[in-house]
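With one protein chain held back, the other chains of the complex are shown just where they sit.
Which chain is which? They are A, B and C, in the order written, and residues in each are numbered from 1.
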Amino acid sequence: MSTPIDYLLHLADNAVVLGQRNAEWCGHGPILEEDMALANVSLDLIGQARLLYQRAAELKGGDATEDKLAYFRGPHEFRNYTLLELPHHGALVGYAAADRDYATTIVRNFLYSALMVHVWDGLQQSADASLAAIAAKSLKETSYHLHHSRDWLVRMGDGTEESHARAQAAVNHLMPYTEEFWTTSPAEGAAVAAKIGIDVWALRPAWDALVNEALAEATLTRPNFHGYVTEGKIGLHSEHLSYLLGEMQGLARAHPGATW
Amino acid sequence: MSTPIDYLLHLADNAVVLGQRNAEWCGHGPILEEDMALANVSLDLIGQARLLYQRAAELKGGDATEDKLAYFRGPHEFRNYTLLELPHHGALVGYAAADRDYATTIVRNFLYSALMVHVWDGLQQSADASLAAIAAKSLKETSYHLHHSRDWLVRMGDGTEESHARAQAAVNHLMPYTEEFWTTSPAEGAAVAAKIGIDVWALRPAWDALVNEALAEATLTRPNFHGYVTEGKIGLHSEHLSYLLGEMQGLARAHPGATW
Amino acid sequence: SEQEAAFEARIDADGRIEPQDWMPEAYRKTLVRQISQHAHSEIVGMLPEGNWISRAPSLKRKAILIAKVQDEGGHGLYLYSAAETLGTSRDQMLEGLHSGKAKYSSIFNYPTLNWADVGVIGWLVDGAAIMNQVPLCRCSYGPYARAMVRVCKEESFHQRQGYEALLVMMKGTDEQRAMVQDAVNRYWWKCLAMFGPPDADSPHSAQGMRWGIKRISNDDLRQKFIDATVPQAKVLGVTLPDPDLKWNEARGHYDYGQIDWAEFWNTVEGNGPCNNERLATRVKAHNDGQWVRDAAQAYARKQKERALKEAA
Partner (left out) sequence: SEQEAAFEARIDADGRIEPQDWMPEAYRKTLVRQISQHAHSEIVGMLPEGNWISRAPSLKRKAILIAKVQDEGGHGLYLYSAAETLGTSRDQMLEGLHSGKAKYSSIFNYPTLNWADVGVIGWLVDGAAIMNQVPLCRCSYGPYARAMVRVCKEESFHQRQGYEALLVMMKGTDEQRAMVQDAVNRYWWKCLAMFGPPDADSPHSAQGMRWGIKRISNDDLRQKFIDATVPQAKVLGVTLPDPDLKWNEARGHYDYGQIDWAEFWNTVEGNGPCNNERLATRVKAHNDGQWVRDAAQAYARKQKERALKEAA
C-alpha cells in the first residue's frame, strides 16, 4: 500500500480499536453518566475511524470501502498502537478471563488522548486537505476525551487508597506501551516526508509535560521505562488483537457479500 | 434434516460446546492436576463430538464432514442444551466480563455427566450400530467425568465456608437449566420412536437420585424450580452461544476452502 | 381538605402538577413507582442491544447502535431526575432495582440472538413503547410529561432507524432475510404483551386514568399498535407469527390471536430467560463501580477541604 494510505490506516485503526474497547463498557459502567461518557468517546472514535477509512478507501480506489478496511483485514494488517488493543484489566494472556477495571480504561484513554490532541493539532496543517479537515474535527473531540480521562485520573489517584492503588497499577501496566509512540514506522516516516503526516517524536516534550503534570496532580508516580517497545503500528501485535477483531469482524465476515 | 441426523447433532453439539468450555481452563486451573483433568474431560468430549459428527456426516452424505458440521453452522442451528454454553461464572449477560469460577464449571460437569452416564448406557442398545459403539466408548469416559466432578462437588460443598457458598451459588444458578433435559424435542421424539435414541424422561428418577445423593453428601440444597425452561436443543439459545461459536469458528470460517 | 380539592380541580382541568405543589401520597407513590420503573427499563434495556455493539456488521451500524444505547442511558437520566423531583433519590431507586423490588419492562428479559434483533427492537419494541409513551407527554405531572416529550422524540427516531435497518436486510441475502424473520417471530408476541394485561384484568388503570397518568387503555393501545404495524410488516416483507391476524372490516381493526399471559406473568415474576442475567449484570456493574464512585466522592471532599483551608 502507498504511503498516505498506510498512514491513514494507522490513524484509523487506532480509532476503531480504541472505539471498540470503550464501547465494551456500555451497560457496565461504574455510574450511568460514565456509561454515557464512554459511549460518547467510542462514538467519536468510530466516527474518526470512518472518515479516515473513507479517505484511505478513496485513495486506494477499486472496490475499497470503509467497511472492507475495517472488517476484512487480519490482525497482522492492523496498524494500531498495541496499547489500544489491550483488554480493560492488568497484564494477562490473550485467553484469560477477568473483571473489567475502570482504572485501566481511564489511564489508557488519558495516555492516548494526551498524544492525540497534539497529533490532530499538527495534522490540521497536513498536505492532505481531507486529513486536515478530519484532524480539525477530531481535535475538538479528543480535547474532550483528554479532559474526561484526566479528570478521572486525578480523582482516582487523589481519591481513596484503593482508587490510588488501582490507578497506579494501571499506570505501571500501561506506561511501557506508550514507548511505541516515539518510534517512527516506515508509514510515519514517509508521511512526514510528504508533509501529510506529523513527526510524533517532536511531540514528546509536550506529551511528557501533560502526562507528568497530570500524574503529579493525581499523586501518582511515573514508572521508569526498561522494557520491550511494542510494534503494533507495524503489524506486530499482542495476543489480544486477534480476539478483539475476531469478535468485531465475525458477523460481517460470515456474510461477505451483504449490505447492512 | 432427517431424524437420526438431528439427534446425532444434538449429542455432538452438546459434546463440542462443553468440550470447548472445559478447555478454557487450560493454563488457568486452580491446581496443575485440575488443568490436566479438565483438559482430559475436554479431549474426551471433543473426541465424542468428532465420532458423532462423523456419523452424522456419513448419514447426511454429499460434502458433509465433521468440521463442516462443527464450524459452519450458526448458533440457531446448534442443538446443545443451553446449560452447556454458559460461561464459567454466575448469571450475567452475553457481553459481560468476569473472572472464571471453578464451582460453576464443576457443578455443570456434574449435572451433565450425571445425565449422560445414563444416556450413553441406554444408547448402547441404539438401533444405529455406530451410535451404540460411540455410546459404549463414551460411557466409560463419562463415568470418569462424573466421578471427577462429583468428588469436587462434595469437596466444595463440604469444604470451607467460601467453597460451600460458591458451590451453592453455582447449583442455584445452573439447576434451572437442567429442566431442559426433561422436555422432548422433535428430534428426540423421532429418534426414540425409531429406537435410535433414548427416552430421557425415563432417566429422570435415576438422575434425581444421583443428584440428590451427591448434593446431600456435599451438604448442599437443591433449589426448587420455578422458571423458564431453556430450549437450546431446538435452537433457541442464550446470548452466550454466539460468542462461544464466534471464537470457535472464526479462524475456520476465515479460510473456507482450507485443509488443516 | 382544601389542598386536595385544589389538586382535584387542577387534574379535572387537565392542568399540570409541579414538584412544589401539594399532591396526595398515593399519587406521589404511583408516579415514583411508574417513573422509576420506566427509568430502570431504559437502563436494563441497554443490555440486550449493547450485546451487539461489538459485533455490528458495519461501522455505520455500530455508530448508530452506540448512539441509540447512549440515548437510552440519557432517557434513564431524565427519568431518574423527574422521579427525584418527587423526593426519592436515584440511590433509593437503584436499591429498589437491585434488590428486585422494583420492576422494569419485561421485554428486556428476552435474549438478543441475532443482529436483526437490534432492528426489530427498534421497530417493534420501541414502536410499542412509543404507543405507550406518547399519551404520557400529556401526563398530569409536569416533570414526567416534559421528560416524555424528549424521550418520545428520540424513540421515534430510533424506531425509524430500526425499521430502515430491517428494510436493508430484507433487500439483502436469504440469510439476512431469515435473520429478520427469526427475530420477528421471537419478538412479536412479547411486544403485544408490552401493553399490559387486557383491560378487564387491569384494576390499576382506572385510578391512573382518573389522575391523568394513564390516558388510553391497554387494549386500545395494543390495537392501535397492531393496526399501525401490520402494514409496515407487509412493506418489509416479513410474516407476523399469528395465524389469526386479519383485517376485520366491521371493527375497522385487525383481529389477532391469544397472547400467552401465563408466560408473560411468569417472566414478570422473575422467571423469564434472562431475568437473572439482566439483574445480576446491573448489580455487578454497580458493585464493581463502587470504588470509582467512592474515589470521586473522596476527591470532591478533599477539594472542598482544600478550598476551605485556603479561604481560612
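Here, contacts are C-beta pairs under 8 Å (C-beta built on N, C-alpha and C of every residue); 3 or more make two chains touch, one makes a residue touch a chain.
It should be emphasised that the depicted structure is a prediction, and the values quoted were computed from it without experimental measurement.
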Omitted chain's touching partners, listed by label: A, B
Selected residue (touches chain absent from view) among B:29, B:74, B:122 or B:189: B:29
Contact with the hidden chain (one of A:93, A:127 or A:193): A:93
Residue among B:55, B:79, B:166 or B:240 that touches the chain left out of view: B:166
Interface with the unshown chain - residue positions in chain B: 16, 20, 23-24, 26-36, 39-40, 42-43, 46-47, 49-50, 53, 66-67, 70-71, 99-100, 102, 152, 154-156, 158-160, 162-163, 166, 247-248, 250-252, 255, 257-260
Where the missing chain touches chain A, by residue: 75-76, 90-96, 98, 173, 226-228, 230, 236-239, 242, 246
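Going forward, only the chains that are shown with their structure count from here on.
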Between chain B and chain C, centroid-to-centroid distance (C-alpha), Å: 36
Set of chain B residues in contact with two or more other chains: 93, 95-96, 98, 246
Junction residues of chain C, two or more chains touched: 47, 50, 53-55, 281, 284
